[in-house]
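Here the complex is missing a single protein chain, while all its other protein chains stay put.
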Amino acid sequence: MVLLYKEFFTALLMTRSALITRYLAVRNRTLEIVDPLLDEDLCVQSMPETSPVKWHLGHVTWFYENFILRHYERSYAPFHEVFGKMFSSYNTFGQPTPDSNRGLFTRPSMKVTWKYWRVIDQRIKKVLNSSKDDEMLDMLVVLGLQHEQQHQELILTDVKHLFSQNPLNPCYKPFNLIPSEKTLPVEWRRFAGGVVEIGFHGPGFSYDNESPRHKVYLPKYELASRLVNNGEYLEFMKADGYKDPSLWFTEGWDWLKANKRRSPFYWRESSKGWEEFTLGGVMPLDLDLPLVHISLYEADAFARWSGARLPTEAEWENAASRQDVHGSFAENNRFHPCSAKKSISVDEQDELLQIYGDTWEWTQSSYSPYAGYNPAKPNPKEPMSLVWDEAVGEYNSRSMVNQYVLRGGSCVTPVTHIRASFRNFLPAKTCWQFSGIRLARDVKSNA
Amino acid sequence: MVLLYKEFFTALLMTRSALITRYLAVRNRTLEIVDPLLDEDLCVQSMPETSPVKWHLGHVTWFYENFILRHYERSYAPFHEVFGKMFSSYNTFGQPTPDSNRGLFTRPSMKVTWKYWRVIDQRIKKVLNSSKDDEMLDMLVVLGLQHEQQHQELILTDVKHLFSQNPLNPCYKPFNLIPSEKTLPVEWRRFAGGVVEIGFHGPGFSYDNESPRHKVYLPKYELASRLVNNGEYLEFMKADGYKDPSLWFTEGWDWLKANKRRSPFYWRESSKGWEEFTLGGVMPLDLDLPLVHISLYEADAFARWSGARLPTEAEWENAASRQDVHGSFAENNRFHPCSAKKSISVDEQDELLQIYGDTWEWTQSSYSPYAGYNPAKPNPKEPMSLVWDEAVGEYNSRSMVNQYVLRGGSCVTPVTHIRASFRNFLPAKTCWQFSGIRLARDVKSNA
Amino acid sequence: MVLLYKEFFTALLMTRSALITRYLAVRNRTLEIVDPLLDEDLCVQSMPETSPVKWHLGHVTWFYENFILRHYERSYAPFHEVFGKMFSSYNTFGQPTPDSNRGLFTRPSMKVTWKYWRVIDQRIKKVLNSSKDDEMLDMLVVLGLQHEQQHQELILTDVKHLFSQNPLNPCYKPFNLIPSEKTLPVEWRRFAGGVVEIGFHGPGFSYDNESPRHKVYLPKYELASRLVNNGEYLEFMKADGYKDPSLWFTEGWDWLKANKRRSPFYWRESSKGWEEFTLGGVMPLDLDLPLVHISLYEADAFARWSGARLPTEAEWENAASRQDVHGSFAENNRFHPCSAKKSISVDEQDELLQIYGDTWEWTQSSYSPYAGYNPAKPNPKEPMSLVWDEAVGEYNSRSMVNQYVLRGGSCVTPVTHIRASFRNFLPAKTCWQFSGIRLARDVKSNA
Partner (left out) sequence: MVLLYKEFFTALLMTRSALITRYLAVRNRTLEIVDPLLDEDLCVQSMPETSPVKWHLGHVTWFYENFILRHYERSYAPFHEVFGKMFSSYNTFGQPTPDSNRGLFTRPSMKVTWKYWRVIDQRIKKVLNSSKDDEMLDMLVVLGLQHEQQHQELILTDVKHLFSQNPLNPCYKPFNLIPSEKTLPVEWRRFAGGVVEIGFHGPGFSYDNESPRHKVYLPKYELASRLVNNGEYLEFMKADGYKDPSLWFTEGWDWLKANKRRSPFYWRESSKGWEEFTLGGVMPLDLDLPLVHISLYEADAFARWSGARLPTEAEWENAASRQDVHGSFAENNRFHPCSAKKSISVDEQDELLQIYGDTWEWTQSSYSPYAGYNPAKPNPKEPMSLVWDEAVGEYNSRSMVNQYVLRGGSCVTPVTHIRASFRNFLPAKTCWQFSGIRLARDVKSNA
């Protein structure tokens, strides 16, 4: 999920000094996120799908080194010859070691990794401060910062998984234990549909998978006014939702049996009742908080049991694009979703609570290219367009099979990373990301 | 893929005597298809995804017994108590043995299985001849026949796979070796798009996944005038198409490496050059014949390499619904696709050759419910609607994740089984079905 | 397990006419064993470790064709070029298809396979009748017959496994349901030990793994007077033998949990209590019959629980070689072990009941070469010694790792196939062979 949509790119460009300010802010934020962790925590990979934090740190550093310094420093030399191989995720740059081996790299030590970080940081700042206006340089820095923000989110999800495997139940960062507010009742917001447009329209940054903006036809539909909460999901469980194959995709039922699932991934039953593992440690399950960390299989089964369904991504975007991006994001440093409370900032009639932040929302839409999508090709006459292509080329549309779209960002997503058109995508079985449910339903044509 | 769309159902009903004629024809066709096979051929299961032909025969028989005789015979008794368990594919009827064990059932012998077939056949005919007008009975018989036609196709695909594993290269049925006609060159047929309707509109039979008919918005697009042929795919292979990861979905690339694929599933390289295993035995590869038996991964990689893409199912249906259903189907008893030849039956301008028959055509659309789709619920006040629900209930929409839609039928599909709205669906890795490629491409908005 | 021990071989040679008589008897016995089976039963492979009966039939035929006719027919031509590939188990003859694919060969049909059998049979008889005295020819025929006897046993074990997977519980051959005699109580037979000799000493046929006869030192020991019976094993189960990890090898405990074992392989619990699947169908569990079809893991756990242990193969042979070979073998056509009854043919003092026949007896000895074992090498000056080596060479000692020795033959072994020195060997997890337990124990040195 990487290619920038060039058409609107120029519009996002800030002054160089504004860019430098932003650069400093993003890089500093990564340091804040890593701060509560020990060197041991940074080194370990808890499953093949996750990466060690040290790798994330090395990788975002390598990104700046490889795509910027390599081209903008006059007498560029790599910090370490092997780091490209160890910290790259690109098949085209060296032959990277298998992703699942990243946790075996106890060396470089954190001491050396931080040195790598600091040295490259200094060199990037020097380039930014000394080079003249250069649109491509600015674009590459913006890309690097977006890339780093993605990894900020991944660091949090990966640490959560790692800590969840530890019998000591480590706490990444305590959060307020005050009982959440009583969730507001669900209301159904109706949308008229018809021919609407979805996809990014600038100005600002976006990935290529959000383009082109294009027309789709939507029938009339309704979305729930808030996310599904833990209490509602517990009702599903008590009604034997995990035992009735007719509620599940056949593939989901096989997954459930093979993995012996009977509750969401981070829920645990103890003598004290249901608890939830969070980045703040193990908490009693708060029924008013949004359900989070479920697979698409579970989301679909719950929706089916509720007599509703999951929204399509077009339905979601058509609704969400009417609201500003605000909500419970990583910036509030809670790293756990909040209960739905009445907003006063928008007209109550079509208010969609929690539409941004809190949890990613599964859609029923498989991840596929938009009508008219055309991965940008480098222009051989412009050498830096080749660099750009290198930086973004590997990711293009190679994930566009057997993955499903999620929308809206979560409580571990930086707020500046999200917009109505942003498309996240995951395999249906994924539940270690902060994923939740917003229900949708059809409107009878005469309604 | 089973629920009938009730709304249009009444329109399809024929007279009882027409129905009996059709019943006799379909059942007789199954016997014709099985005729060239030995008892040993009927018993074996070549992989978990396929079933032994004997199981197919027992299963279609059980379908009539369980959903019709059980309700329409006054003093119904099952032919054999254990057969329900052995020949059912329904979780709700007995606890069926795992699908992958079907090939272990050397008993009942074929002698007993044929007796089962004949006895149930006699009893069904008796019910049909003696019972009065009964719409539900007729509907159930039609459903049984559609079901049997699906299994006719599966018998042929499963036998092809079985024979392909045998060093003796058995021949199911020889076909004409005369070199195929030179394929016509590809032309691009343009479609205006806009808001169009897709989905079944009667009269006649359809499955519930084809409904409701609904609006979609399509941008202007083009479809290739014919299927991709072997020669074109061989060019892709010669251009190292199987060696360039940038052409493949990441998941497809992993599949290719894990399975050591370097050509389509039934292609074989010998000292004499490329050959193709067919139901007529091993043949020299005919470059003018349509490419068949490829996965979605291969279809997408080829399209990418060609600078084109796969069509969406809406694009396909919008185009195909303009043409009558005719082409190379199972009825011509060749069981292998034919080369594209100029048709004289339709206006040449928008002719889509091979749009029906020859090979199923992969689309880029994941298999998901249509907007407004609503699985019919039984009406507790009408007992036979419960039977209907039993007969079709298990399949509803439980496959609607991680599968992709194919359209148009193939050379092993009965022609009476296909229509423009028919949706077949398979996992992306499948290549033992008769699947091929029709290319699509965007039209620049100013074109 | 194949090389003949040449030193003693000449002693076994019979007259040519006696050899022909034996040839006819063995080959006819195979036909008797196959007689109750349908063509479907003959074709299917129920798991990778077993083979279809058709393959066994083709393989023993191919053995005669390849190792005798190929060398003794003046104008030899293979019956079918591909059969060598399909029916060989030798890496050195063609590149055989994977063992686990044998069940996919629905062709050749049984009709053709029987033709193969008859034609080769005729040609072998012609060679035997027309050729002059030829020690190597006679040796190869004897080898072929021993080989065929091994496959006679395997046909019965493989059919038992196949039928056990069928919900219809097919019966291969009914046997007497009269309750077995009450088992005699266990008595302990004491053996003095010291330096004893084990290994084959002629005259007669033996495999090379039984040689050379060599000295071993045995401490004083005791063997149980009979096999463990079902009733005793049921006590072990009731005492939570399958739930106490301290009774099991760590590897056995992992096996048990991975395979969810809680009883012997062919035992089944029904509303009527424990039953046992046999070649005579499903029978109520007879507590007085010998326990059969258990893994080494189970045998060892039971022995440990009993305060005893399994014998070593040297202890077994030292004891068994004092008794003649008689007991419950395949020839009595029961194909299920019998209860231990007092023998009157030997002196009661050291009588070991069931030491031959009934069930193979697990030993604690891993399968390894005897001291001084030396696989015979062909003599390049004697061309037929190369043939001999081909016929037996592949098997030599390549199985001598991670397998355990079983002794004494079973109720599906031909009695003429067994002697005190015969070594069978299987992986510890095997339970589809007719394997059981005889307990052993140490004798305190002052006893």
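Labels for the chains are A, B and C, by order of writing; each one numbers its residues from 1.
Please note the rule applied: a residue touches a chain if its C-beta (ideal position, glycine included) is under 8 Å from a C-beta of that chain, and two chains touch if they have at least 3 such contacts.
Please read all numbers here as calculations on a predicted model, not as lab measurements.
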Report summary line: Check: shown chains touched by the absent chain are A, C
**Report entry** Selected residue (touches chain absent from view) among A:Phe79, A:Phe105 or A:Tyr242
**Finding:** A:Phe105
Report summary line: By the document's definition of touch, the residue of A:Val26, A:Val44 or A:Ala371 touching the omitted chain is A:Val44
Requested in this report: Check the options A:Leu162, A:Val325 or A:Cys431 and report the residue that touches the missing chain.
Outcome: A:Leu162
**Report entry** Residue in contact with the excluded chain [from A:Lys85, A:His214 or A:Arg261]
**Finding:** A:Lys85
Requested in this report: From the listed residues C:Pro52, C:Gly144 or C:Gly252, report the one that touches the chain absent from this view.
Outcome: C:Gly252
Query raised in the report: For subunit A, which residues touch the unseen chain?
Result: 38-44, 46, 54, 82, 85-86, 97, 101, 103-110, 162, 165-168, 170
Query - Interface with the unshown chain - residue positions in subunit C - result: 91, 195, 214-219, 245-246, 248-253, 296-297, 300, 309, 312, 364-366, 368-369, 371-372, 374, 393-394, 398-402, 428, 442, 445
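As a working rule, only the chains that are shown with their structure count from here on.
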Query raised in the report: How is the touch graph of the chains shaped: line, ring, star, complete or other?
Result: line
**Report entry** Interface residue identity across copies subunit A, subunit B - same or different by half
**Finding:** same
Query - Angle, in degrees to the nearest 5, of the Cα rotation that carries subunit A onto subunit C - result: 180
Report task. Averaged over CA atoms, how far is the centre of subunit B from the centre of subunit C? Could you give it in whole Å? Result -> 48
Query - Euclidean distance of C-alpha centroids - subunit A vs subunit C, Å - result: 61
Report task. Provide the list of subunit A residues touching at least two other chains, using ranges where the numbers run on. Result -> none
